[in-house]
Structure formats: C-alpha cells, structure tokens
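Here the complex is missing one protein chain, while the rest keep their positions.
Right, chain A next:
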Amino acid sequence: MVRRPWRLAAELAALVIAVVVAFPLYWMVLSAFKPAGEIESTNPRPWTLSPSLDSFRRLFQQEEFGRYFLNSVVVAVSVVLISSVIAFLAATAVTRFKFKFRTTLLIMFLIAQMVPMEALAIPLFFQMRDLGQLNTLGALILPHIAFSLPFAIWMLRGFVKAVPEALEEAAALDGASRTRFLWQILFPLVFPGLVATSVFSFISAWNDFLFAKSFIISDTSQSTLPMALLVFFKPDENDWGGIMAASTVMTIPVLIFFVLVQRRLVSGLGGAVKD
C-alpha cells in the first residue's frame, strides 16, 4: 500500500489537476452569466458580482435558436437509436455465428473506423444532393449512422461475447424462439454495452459541425446548434457573452447524458477492452 504522506500528496495533486481540468467549463458558464460590460473587461475576474441573463436572452432572441436546439436533439437521438439497434444485430451476427467471410467482415469494420468523415464530405455532398436530402436533417442523420456503426459494432462485440452460450441453449430448450432470445434475453444483457457505445455515437452526432455547415446551405431552419453559435463570431469583434451562452446550452445536454451513464461508461470501457 502507498504510505500516508505520499497518498496525501497524490490526493492534493489530483485535486489541483481536477481544478485545472474543470476550469475551462467553469469559465464558460461564468462568462455566460457575466453582464455585458464585465465580459469585455481587460481585467477578467474569476467571479461575477452581478450575474445576468443578458447573453442567454440574446441567444433566445435569435429567431431560430429553439428550432436549432430541437434539430440537434432529433439528429443525435435518431443516430443513437438507429445505430444501436443495427450495431446490436451486427455484433450478434459476428460473435455468435460461424460463417464464411466473418473475419474479412470484422477487418472491414475495423478499416471503416479509420475513414475520415471530413474527406467524405465531398462525395456525400453530391450523394445527398442526388437523394434530395440537402437542407434536410436526413443529410445529417444518415452519414452519422454510417460513421458511428463500425466503432459501435467493434465495441459491442466484447459484450455479446461475454454472454455465455449455455444461456442460449437453455432458452432454446425452454422453447424460446431465436428472435425472442435476441430481444428478450440478449438485448437486456448487453444493454450496458449499448449505453457505452451510444455515448460515442451521441457525441459524434451532437458535435457535428462540418456536415451541418456543408449540407444545410439554403434552408437554415434545418440547421443545428453549432450554427447558432457561429452567429456570434463577427469579423470585427466577437460577442463572447453570446458565444459562451451558446456553448453552455450546447454542452449541458451532453454533460447530463454523461453523468447519467457515467458508471456504465466506465465499466463498459473496462468490459470492452478486457475482451
């Protein structure tokens, strides 16, 4: 065991690091609540004496802000739900069946993870145009499903593998059909793994900045949160209060999601890599 003075020093170091790590988020929220005059002070203070909602008011005065927020939620939730179900089925196939080309497929899923989505923005742009999806949320949802699938399948594999095969045999003896086993027994058992993978697909969809910028070009009512944030960047002088308020509103849903799944995420990562 670690001796006491060393442990205390380590704990102190951990607390200092925690403060440093949390500081940007603290500064973001603080700046969002600072009144207009104070945020432009060249002598910034790490507190505020008169918290104000001005920046948030400016944010919600942007006509479409609520709409952007809703669009972001629709995109992220659709991506999470659809890719979870598809990845669950695929992960089951590659772990519980032996078939020709199984290894080839696994390698292809691995390679698919490497594909930089920014490079694919060019062909996807033409594809979405041909599919008539430009300026719709579909142009944001569809590519993100494809981009989060390979990682999700790869990660879920460990969870499906961990479910003993004997369970399946027992279920069969009890007369459960394969479909029933899949959804009523296997699905709940790998649910913690699905939660962990859904964190990654949620973040990738919620973060999306590039596709929103490139595929939603004329109909801004179909835009998402990052675009609402960009409004406050001005060539002459950035509206930092507005930027920080928009950033706060954009970060909080993810933070809530993280706190909710925190335990499962940590154990999930452990489970996925122990494999």
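What we mean here is this: a residue touches a chain if its C-beta (ideal position, glycine included) is under 8 Å from a C-beta of that chain, and two chains touch if they have at least 3 such contacts; residues count from 1.
Just so it is clear, contacts and distances are computed from a predicted model.
Considering only "Sugar transporter", "Protein-export membrane protein SecF", "Ni Fe-hydrogenase III small subunit" or "NADH-quinone oxidoreductase subunit C", the record for the omitted chain gives "Sugar transporter", by its UniProt protein name.
Among A:F33, A:F159 or A:W206, only A:W206 touches the chain that is left out of the view. Only one of the listed residues, A:E63, A:E118 or A:D219, touches the absent chain: A:E118.
Of the listed positions A:L59, A:L137, A:L194 or A:M250, the one in contact with the omitted chain in the full complex is A:M250. Per the touch definition above, the residue from A:L59, A:V75, A:L140 or A:I153 contacting the chain not shown is A:I153.
Residues of chain A in touch with the missing chain: 2, 6-7, 10-11, 13-15, 17-19, 21-25, 27-28, 31, 39-44, 46, 85-87, 89-90, 92-94, 97, 99, 102-103, 105-107, 110-124, 126-127, 142-143, 145-147, 149-150, 153, 161, 168-169, 172-173, 178, 203, 206-207, 209-210, 214, 226, 229, 240, 243-244, 246-248, 250-251, 254-255, 257-259, 262, 265-267, 269-270, 273-275.
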